[in-house]
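For this depiction, one protein chain was excluded, whereas all remaining protein chains were kept in their positions.
As written, the chain order gives the labels A, B and C, with residue 1 at the start of each chain.
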Amino acid sequence: MLARPRPLVIVVLLALAAYAIALPFFGGAFALKFATRVMITGIFVISLDLLIGVTGLVSFGHALYFGLGAYSLYFISPTSAPANAFLAIPFAMLLAGTVALVVGSVAVLTRGFYFIMVTLAFGQMGFSLFFDTKIAGGTDGAYINVRPVFSLGSWQLLNFQNRAAFLYFCLAALVLSYLFLLWLVRTPFGRVLQGIHHNEARMSALGFNTYAYKLASYVIAGALAGFAGMLFAAIDGYVAPELLGWRESGLAIMMVVLGGAGTLYGPLLGAIVYSLVEETLKSASELSAFFSLFTNAANAKWLGGIFANSWSIPLGLFLIAGVLAAPKGIAGFIEKFAGQPKRSKPPEIKPEVEQREQAKAMQLEVENLVRAFGGLIAVNGVSVKFSSNKVHGIIGPNGAGKTTFINVLSGALRPTGGNIRLENEEIGGQRPHNVARRGLGRSYQRTNVILPFTARENCALAAQARFPSPLRFSNSWHRREEDEAVERALAAAGIAPERADIRASNLSHGEQRQLEIAMLIASGAKLLLLDEPLAGMGPEETGRVTALLRELSADHTIVLIEHDMDAIFAAADTLTVLVEGRLLAHGTPEEIRMNGAVREAYLGEWGQEAKP
Amino acid sequence: MHNKSRITRRDALKLAGAGAAVAAFPFARPAIAQGAPLKVGLLLPYSGTFAALGDAITNAMDLYVKQQGGKLGGRTIQWVKVDDESKPERAVENTSKLVEGEKVDVLIGTVHSGVAMAMAKIAREAGLPTLIPNAGANALTRSQCAKNIFRTSFGNSQPGVAAGKAMIDAGIKTAVTYTWGYAAGEESVEGFKQSFLAGGGKIVKEIRLPFPNVEFQAGLAEIASLKPQAVYSFYAGGGALKYMKDYAAAGLNKSVQLWGPGFLTDGVEKAAGEAGNGVKTASHYVDTLDNAENKKFRADYNAAFKVFPDVYAVQGWDTTHLLDIGLKAVGGDVSKKDDLFKAMRNAKFNSPRGPFRLSASQNPIHNFYLRELKNGENVFVKVAATDVSDPTTGCSLA
Amino acid sequence: MSTPAILAENINTYYGRSHILRGVSFTVAPGETVSLLGRNGMGKTTLLRTLAGLLRPASGRVQLNGADVTAARASARSRAGLAIVPEGRGIFPNLTVAENLTFASRANAKGERPWPLERIYALFPRLAERRHHWGNELSGGEQQMLSIGRALMTSPSIVLLDEATEGLAPKLRDEIWATVKQITDSGIAAIIVDKNLNDLLALADRNTIMAKGEIVFDGTSDALRADEALIHRHLGV
Partner (left out) sequence: MDLVLIQLLNGIQYGLLIFLAASGLTLVFGIMGVINLSHGSFYMLGAYCALTLTQFTGDIFFSLALGVPLAFLFGVIIEWLFIRHLYDRDHLQQVLLTFALILIFNEVQKILWGSYPHSVPVPGYLQGGVKISELLSYPYYRIAVAAFCVALALAMMFVIQKTRVGRIIRAGESNREMVEALGIDSRLLFRFVFAAGVALAATAGIVASPLESVYPGIGEPVLIISFVVVVIGGIGSIKGAFLGALLIGIADALGKVYFPAFSSSVVYALMAAVLIARPGGLFGRAA
């Protein structure tokens, strides 16, 4: 989870802010304007980092919202009077946010590179709208003749015409935007966004509507970019269609990467560094001044001229050096010196020692279930009933359709035919997060936890799924219940307290599998679908986890796929044998062991050997 | 392998030091001593699509000043160049850099209309003497005109007006327009329609191609099916070159005359080769214009840069000429703005393009020439229209 | 003693910052079958991957049939006669069975091809039947056969088998072991990592146990069977 900034980072940011505050006292008009522009760019790029670094959505069309924000000021400004910023700002954010809602509702359906391209497409369509038509001046752009003011009635609070006042306003806006995003990503909402970034399928299976979360972050980022765009238009009162174009979007991505995605402050530094370097490289006089440190004035002037003439070569080389030397951007570079992050202290909660009472879990009934992939029928008319508070094993040779079966039950795949009833309610064909919310939790064949989060954070995320509204921005709602659920889950799954605050990526394989079960428990699922929970475990771990499963069946129904015959015959109350998509047998372990057909198709010699 | 990527603390300090040094530069400018040279800011494209135009304009201006002994109106001229990359989205900061950063005394720019619009906004607010050596956006000397802004090139509609008139004179009655559907193209067509329709011509269809798309085939097929007598087209640079080649390759040059403003062939005459033969354009400049200024200018320019000047160089030359007239009138003291502007506004001189003066909205009034492209040369045909001016619609100066 | 098929000396391998292999030394004689045992996370797979050249050790030395290959890439080691059947099988899903098999078909140093395609198909008739199917259309067991067959077609002198029976039905598992036996009987040396202790003990000439990145036992199957405390401590049975 994104940690609070380290002290060194805070020092750097404060120093920059102090510099900005002092600037009007010694800087010229251009310095002020330059700083103002960089700060506005800063708001724009940190809004993009919410998408790229936090939610994991690389948008190549973010300038669409920046540009719309800029044009919104044009739309709202009277020809020869100032717009009121009290109206202009909400209008910019509303316009950008609304368009983001429309575009996002389509775009977040796609993933990865395809998302990049869809956002690029929408950005270019936005650009064409302003470039190819005469809306707002068309190709040549449009003027905002008078800069906005903050006014209440006739009382003018702040006039953007005043460069220093505008600079301070932008600084305040940047600081607030940064703090807002920092707060946002650490709320329950933001934690889910980070979870989606690292493992969307898992978050969906926990019961989060990942679509809604992604869309919400897209809209927030869009609205914030709109705000930045509106401020940008106020600098000099000129807007052009190119503000919406892919070059601006690309530049913003550049700054995010250069600064370090996923840190929020990094992209800000990226914006500052990129702007300064470009500015310096393009200016013959500055380059000459720089070279004059090493050589005489004439040579320096000559060199400066040459470099400024071909400024994009040194800029390109600078970027390449940046990528190769600092893979995590400027922020990664700073954090090397900032030491390990301090994690927030775990809550001081002792799981209530009271014995959990036997709770009736859920029963699952499958009737004539079919799932086909084109012509291949992976699950073929399976009917079986998993009664509550029992451990049910599913076995069968590879390719028997076991994982497909579980995927259909959990909603990851739609059934082609048949019924699935959870506590007599039909759940067949529902989306995974809806199925999960009804109390069905699942684990995966390959370990599937959020690797950059600690074990406790993983469980907290899962516990949050009990109240999975995307509008949860406060930590305090349900805090106690969730904290308890987390501690209980960690204890129940046997994760040692001293391991709970280690990043999941540093846990052993077995611990990660345990964590996965802990997450299911924390999520409050009553029926657990486990896909090979014992895979890759040594005999000792296997023993521990099978015991855990037995224990859990006190208040859960458990359905698991397993290949470890010794373990599953020992742990399961019933066994279901699937072969080539069909139900071959269902019964107690003893019945299955004696079943001739099962032995023929699957168990072979094993059954006899193990027979007492 | 984990050792490799480790950067020592000392390396980091060195880098941080270098970073701080770089960071300080944009704002650490030497103070300007009194009596210093006149700083002229050049906001021109030195990279990107229009870089060639920026270079031509700069060369001509440089040549003019050198011929005057490095001085205009008694003041040594110091160029301060900023590459505007023809990017409107960067225009505001690039202009600010010259106006507020470098604190230039005079601003000259630029080629791209969008960039020029942004530049003009800032220049107008700053009241800075500003000369536009190319950008043709009509608004610059119409609704957005200002007493400190002068254009020495043309308004986008002007060549269209001249071409329309010349087409009527050539007996053409039906035409199709096929242009980039952005502002410059639309404005060019606006001028063309004005004179062509007035002369009794009929426009069969207006076809637009989104800028800067260069897939002309679809439109060419349409033209072939409409069978007009002529096509009026606005394209420029690489796009124009490809257009002429596609036009000829489709065989249309044999049956439908191709007309356009001068930009259709300027700068690409040689490259067009045979494909360009017969393309007729109306421009405010022809290489072979028979006047003393032009002959001298061409000879001097060629001597200096080993290449003959084009229309953009002429515009650069006239820009400096106009500035020179203004500066002479105030003895190089740009603070006497009213006198400076008055002198420039009333300037009349003989340019390589012929007689040059400014309209009330400070846009050139000049002759347009009909040219025909023949084997890589724009050959003078006749004067298409004399003293062409652009409407001053919406200009407060008029 | 003849030149070992593989010789590793004092191997140290890191994964990020964690020290996985701590000074491992290891030899396999030509034609010898060695099991590699130990709990999860003790470094077995890391050792195999280091031997195969897929991981770079921080220090140590690896020889293959007497030639130093410490600096050689995995591809060079493969051409020198080392084949790996990796965990997860590593089938190319977008190649057919036949293409997977012939992908790296080559002769050994002596120019012989002891495992031509026909012999692979004879070994695994299932593969012959499915030769035109895509790799991703195979069941787990078939993929395992394909992975082994593909390794054999490189005419190796030593094969590394990592969890060759993981996730397979008991019946299939027995089939795989039977095949592995044929392979080792043909004179190819093998290092085998697996969870099924009894199967391995039956197959291996020699057994090694890894714990915390070190080799803590090296001996015959009988010696290992006799030491129940050792089995209990390191294998948890």
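Keep this in mind: contacts are C-beta pairs under 8 Å (C-beta built on N, C-alpha and C of every residue); 3 or more make two chains touch, one makes a residue touch a chain.
Model, not experiment: these values are computed from the prediction.
Taking every chain of the complex into account, the chain not shown here touches A, B, C. Although one chain is not drawn, the whole complex shows that of A:Ile10, A:Leu109 or A:Leu157 it is A:Leu109 that touches it. Although one chain is not drawn, the whole complex shows that of A:Ala17, A:Met254, A:Leu451 or A:Ala491 it is A:Met254 that touches it.
When the missing chain is restored to the complex, the residue among B:Val268, B:Val286, B:Ala313 or B:Met344 that touches it is B:Val268.
Residue C:Ala74 is the one among C:Ala29, C:Ala74 or C:Ala128 that touches the chain missing from this view.
The missing chain lies against chain B, touching residues 47-52, 55, 181, 207-210, 212-215, 217-225, 227, 237-242, 245-246, 249-252, 255-256, 267-268, 271-273, 275. Although one chain is not shown, part of chain A still touches it, namely residues 52, 58, 106, 109-114, 116-118, 120-122, 124-125, 128-129, 131-133, 246, 250, 253-254, 256-258, 261, 310, 312-313, 315-320, 322-324, 327.
Within the complete assembly, residues 52-54, 73-76, 78-79, 83-84, 86, 90, 92-95, 99, 103-104, 106, 150, 154 of chain C touch the chain that is not shown.
Heads up, the rule we're going with is that only the chains that are shown with their structure count from here on.
The geometric centre of chain B is 72 Å away from that of chain C, both derived from CA atoms. A straight line joining the Cα centres of chain A and chain C is 39 Å long.
The residues of chain A lying in touch with chain C in their complex are 396-399, 506, 508-510, 532, 535-541, 543, 563, 565, 602-606. Chain B makes touch with chain A in their complex at residues 5, 7, 9, 12, 19, 21-23, 25-30, 46-47, 80-83, 87-89, 91-93, 95-97, 99-103, 113-114, 117-118, 121-122, 137, 139, 144, 181-184, 186, 210-211.
Chain contact summary for the complex, chain C toward chain A: residues 18, 39-41, 139-141, 166-172, 174, 195, 235-237.
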